[in-house]
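This report concerns only the one structure given below.
Of the protein chains in this complex, all but one are displayed in their positions.
And now, subunit A:
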Amino acid sequence: MKILVTVKQVPDTATKIQIRADGQGIHEEGIKWVINPYDEFAIEEALRIKEKHGGEVVVLALGPSRVEEAVRQSLAMGADRAVIVTTEGSVEPATAAHALAAICQQEGFDLIITGKQAVDDDSAQVGPMIAAGLGLPQVTVVIHLEVDEASKRLRAERELEGASEIVELPYPAVVTAQRGLNEPRYPTLPNIMKAKKKEVRRVTLESLSLPAQPWVTVNRLFEPPTRPEPTILSGDPAETAKELVRLLHNQAKVL
């Protein structure tokens, strides 16, 4: 099985986001960059499939030069090699999907695994867009995956609100990984050393000659509204409980 895994580098989830004065992005100084958490599940699943069925795991990433760090970490987890689409500008999901789909086509594959969503733009689009672009079936938000090599079919459990469903599909296909799919491994020291020597191919975004017009434009980023000063009660539990219910009933009028 040749498995392609897309890996996005994103700000650590604990990062405080500071919006630039022009509203056109965030301040990048002091940000700790990490592999998108859902992409870690994607890498882990690809490695497990390879361990069972043999084959190759190739990491695909798109972004500025700093993404090399996330790529090396993915290689240290056990991926075999990587392709980086380089661009310094910010990229909206459609452009990312089209660029990554082009690389998928160059590489060839049996399976593509992405994260369910990137925790920076929170779009949850790139996986299904790659699938549709390449004419492949998809299954998203996957928490359990079975691969049947004989029939070239997948059986996946995907998470819904308060329920889950089983989806069956032929592969090649696109799967998007949700938390619960597996427990990602930590890179071992020998693997971190090995990762430094693994092959990383670089392709410029421009060389893929995609349409220039983005599908979605972000006019501006802005701060969420701040919450009013809180009312904090302390003292006797019975009194505070009574007062809280009174406030929720009479002041907030929500009970």
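Methods note: a contact is a pair of C-beta atoms (placed from the backbone, for glycine too) under 8 Å apart; a residue touches a chain by one contact, two chains touch by 3 or more; residues count from 1.
Here is the rule we use: contacts and distances are computed from a predicted model.
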* Which name from "Aldehyde dehydrogenase (NAD+)", "ATP phosphoribosyltransferase", "Electron transfer flavoprotein subunit alpha" or "Pentapeptide repeat-containing protein" does UniProt give the chain that's left off? -> "Electron transfer flavoprotein subunit alpha"
* Out of A:87, A:138 or A:182, which touches the unshown chain? -> A:138
* Asked: Which residue from A:169, A:192 or A:210 sits in contact with the chain not drawn here?
  -> A:169
* Structure fact -> The missing chain sits against subunit A at residues 11, 13-14, 16-17, 19, 26, 37-38, 93-94, 97, 119-129, 131-133, 137-141, 157-170, 173, 179-180, 213-224, 227-228, 230-235, 237-238, 240-242, 244-245, 247-249, 252, 254-255
